[in-house]
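The other protein chains are all here in position, but one chain of the complex has been omitted.
Let's turn to chain A:
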Amino acid sequence: MGLLFFYSLRNLLTRRLTTILTALGMALVVFVFASIIMLAEGLKKTLVETGSSGNVVILRKSAETEVQSRIDRDQASILETLPEIALGEDGQRLIAKELLVLITMQKKNSDGIANVIIRGIGKHSFSLRPQVKLITGRMPRWGTSEIVVGQSVAKRFKNTGLQRTLSFATRSWNIVGVFDAGDTGFSSEIWGDADQLMQSFRRQTYSSVILRLRNPNLFQGLKKRISNDPRFTLGVMREKDYYLKQSETMATFLRILGISLTLIFSIGAVVGAMITMFAAVANRTAEIGTLRALGFQRKSILFAFLLESLILGFFGGCAGLLFASLLQFLTVSTMNFQTFSELAFRFSITPGIIIKSMAFSIFMGFAGGLLPAFRASRMNIVDSLREV
């Protein structure tokens, strides 16, 4: 058993150049496959980590995202009286009435523009999201045109440094701080006083209300209360589920893109492996005859050549994953198709992706090796021994 494995392995290592080229073909496919899934995974992780399970997002009933949602002031005020809301350190209810608008901004280092989310926040918006931390400057003062920007915004857009001024919605806004929200979507937002922003954008309604539950188990009760109360036309979601849902469309899109690209490329890689293995079988015809003469069965020959091709797939998979794992050190941005705003995130590799990529690559080896191995096993002993 061990010797047969070394037999297959050494045959691969002996024809080093063909092996490397064939494995690289497979590695390319695995790279594309893994990197697109890593992208989907990273996007999902970013959006999911944006939400916390103790928080509740309230939107207009028909709205799926904060951008589409409108909540008028009356309903928002009634929400503030709900008994399920947790109390903050200051003894006040942890609830924030927020506004979400999109503006276009110029990117750094290019002429491109992209949408950026402006979030009008309330007094508790920061305490509702403990992952959002000010890293330089200070908080905006209430009742002023002061704003703070997320770190990804500061990195990627023109004129977004501390003490700079942004002009939008007929006003100039002073940047007084930069915040970091880790790998969450908030890092790609700009925050300012909701009332000031509503005034200058001439908006009469909030977009969403965020609140913290006293206890996560109270969610179902709260949901029932709000949907049964005729004064409300609102939908209630756990913040985590809200962001998870947002990530799904994009992640699905990426996954489909990834799988279709991979399938197309993999045909090339499988054909490459097949050509390599057919050549190997042809070169080793006499050797196959010898093994059969010594008493090895057809299925052993089939197995040995298939194993060779599977190892080839394994090499390809390892190389592809190695390249793909380098992407982890890269931050990329994409359009969040729900809000059409820019979202910065990282490629994220998971054990699941590693397993899937390796399985896929080994399967390519299998697909490429099957016919050649079959041919090897079908050879006539006497004929193959005559071939020297």
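Just so it is clear, a contact is a pair of C-beta atoms (placed from the backbone, for glycine too) under 8 Å apart; a residue touches a chain by one contact, two chains touch by 3 or more; residues count from 1.
Criterion: contacts and distances are computed from a predicted model.
J.: Missing chain, UniProt name, options "ABC transporter ATP-binding protein", "Ferredoxin-NADP reductase", "Carbon-monoxide dehydrogenase medium subunit" or "NAD(P)H-dependent oxidoreductase subunit E": which is it?
T.: Choosing among "ABC transporter ATP-binding protein", "Ferredoxin-NADP reductase", "Carbon-monoxide dehydrogenase medium subunit" or "NAD(P)H-dependent oxidoreductase subunit E", the correct UniProt name is "ABC transporter ATP-binding protein".
J.: Considering the whole complex, which of A:F296, A:F314 or A:F366 touches the chain not shown?
T.: A:F296
J.: Spell out, residue by residue, where the missing chain touches chain A.
T.: For chain A, the residues touching the absent chain are 1, 3-4, 6-7, 10-11, 14, 286-287, 289-298, 381-382, 385, 388.
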